[in-house]
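Some chains omitted; the rest stay in position.
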Amino acid sequence: MQHLISLEGMARERLHALLDRAQHFAGLDPRAAPPTSLAGVHVVNLFFEPSTRTRLSFEIAAHRLGAQVVNFDAERSSTLKGETLADTFRTVEAMGAQLFVVRHSESGACEMLSELAGDGTHIVNAGEGRAAHPTQGLLDMLTIRQFAKRPFEDLSIAIVGDIRHSRVARSDLHALRALGCGDIRVCAPAALLPDADELQGCRVVDAADEAVSGCDVLMTLRLQRERMEDGLVDSLDGYYRDYGIDQRRLSLARADAFVMHPGPMNRGVEIESAVADGPRSAILRQVANGVAVRMAVMEALAG
Amino acid sequence: MQHLISLEGMARERLHALLDRAQHFAGLDPRAAPPTSLAGVHVVNLFFEPSTRTRLSFEIAAHRLGAQVVNFDAERSSTLKGETLADTFRTVEAMGAQLFVVRHSESGACEMLSELAGDGTHIVNAGEGRAAHPTQGLLDMLTIRQFAKRPFEDLSIAIVGDIRHSRVARSDLHALRALGCGDIRVCAPAALLPDADELQGCRVVDAADEAVSGCDVLMTLRLQRERMEDGLVDSLDGYYRDYGIDQRRLSLARADAFVMHPGPMNRGVEIESAVADGPRSAILRQVANGVAVRMAVMEALAG
């Protein structure tokens, strides 16, 4: 594996192997002797969209593998001086950076860079357009593996929220299909559902209560405020009433169900605080798993 | 000690123990074998107010202890996307960061975070509202211990300038009281003096000449330009004449007195260049001591 661009079409065995390795890292004490599998490797955060949380997660993961990290501040860089993305990439690659963590607003940017990359250069997609956010997909799968009482085949998973604009949801769907998840329910206002061809293997459920009923895993998504400005959502109150995850709605799920959210949360919009901070929230575990998964990915690519 | 939020109420023994350890670090050659007491620890600079100098000082101190440092750019982060400070903190904590260096414009932010923090997580206040800047207080005390010819009990210390709005002055006062300083003189225009209950153990002296006369230590403070815009100071020239530290005024102090300033300086406003750069200036030693003190604090918390 030279790059990680998408989870689409990834073999189940490879997915589980990455998750196994991530699970190993999740159990390590960072203050014990550090792993050195990336010693001498330079990781570049090449972020064309700001995302402090994802950048930090990759940066901490890279440090824990012994890599050096440099941050390419795309908002103040030569791309502003008219340099093309390809030239920027080739320049930093020529400096000897081996692993590029790329965030970009346009789908296809990582694929394009991976075609330019030399043999010893690796691209990790850290969120790209609406298309994919594969390490988020992996950390969600690791979280499910840790919390769920049954194998993926037997799980009912409800995804509630703005799936249409969500690269997180897309990567989750790719992974859930690869892992053979038996029952995937998607639920959103019609304007926030993706096109039908993206929902292969899913069941569209109109009412959130019905989507949640009896599920094992409840994934909710961030509602970007611009959806309301764009008229795709009438009101935040209405959205919360119809699609927000509150304690009543959660009570419809299985007794051992848990709630996930990719963050950052809009409390009172897509999730009630009592749920986010409650005993059935897996949200902070997702964050912790993010570092472990990114260690596994970077090691698999460049280790 | 899990956190360092304020020097208020800190026991004299603990203060001296921190200063002893800082003195040890101040004498170390960084190019000799590095200490490793924070190896595997991630320090996060969580700065909600810009402060390059304080951030750099903490960053250098953390590196010298073997820690990894990541910078959380609060001005471009998820807090902008509506995430609460508590959620931002818990997210970075979940990534495995153990030591948070926090700068915030509102008093109470560090206390609030310390209540959220898990057992293995440490908060260091790096300047908070007007309330406290405890590592600045410590570095000032270390500087006084190094330069003064007598113990704290026998020193006369004059603090001249905008005490009302200064977290530096508050932390200095906390520390000077804890160390039993015998004579603390404060001097400022009436609008820049704090409320009387904050001046316990101090002597308010109206005229700067009188405040400086015979003192051992002369601490001057930065005058923020907005004080003039807010009408709290009539003119910079008048301020300099009445409260600025120039060579004539300094000559009123003891022959072995020295001058301190927390930086950045407004030359010609609160201090004359000939004083700032003169043989009796301890200002650059304060900066050097800042790194040593921050090493001592971070080691005491997380070492």
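As written, the chains take the letters A and B, and residue 1 is the first residue of each chain.
Definition applied: a residue touches a chain if its C-beta (ideal position, glycine included) is under 8 Å from a C-beta of that chain, and two chains touch if they have at least 3 such contacts.
Predicted model, so just to flag it, every value in this text is computed and none were measured.
S.K.: Could you work out how many identical chains the complete complex has, if 2 are displayed?
M.R.: The complex in this structure file totals 3 copies.
Keep this in mind: only the chains that are shown with their structure count from here on.
S.K.: Through what angle, to the nearest 5 degrees, does chain A rotate to match chain B on its C-alpha atoms?
M.R.: About 120 degrees of rotation relates the two copies.
S.K.: Just curious, how far off is chain B from chain A if you go by their C-alpha centres, in Å?
M.R.: Taking the mean C-alpha position of each chain, the two centres sit 41 Å apart.
S.K.: Help me check something: in the complex, which residues belonging to chain B touch chain A?
M.R.: Touch residues, chain B against chain A: 39-42, 44, 68, 70, 72-73, 76-78, 81-84, 87-88, 90-92, 94-97.
S.K.: Write out the stretch or stretches of chain A touching chain B in their complex.
M.R.: Checking each residue of chain A against chain B gives 29-32, 34, 50, 52-53, 56-57, 59-60, 63, 225, 263-267, 284-285, 287-288, 290-291.
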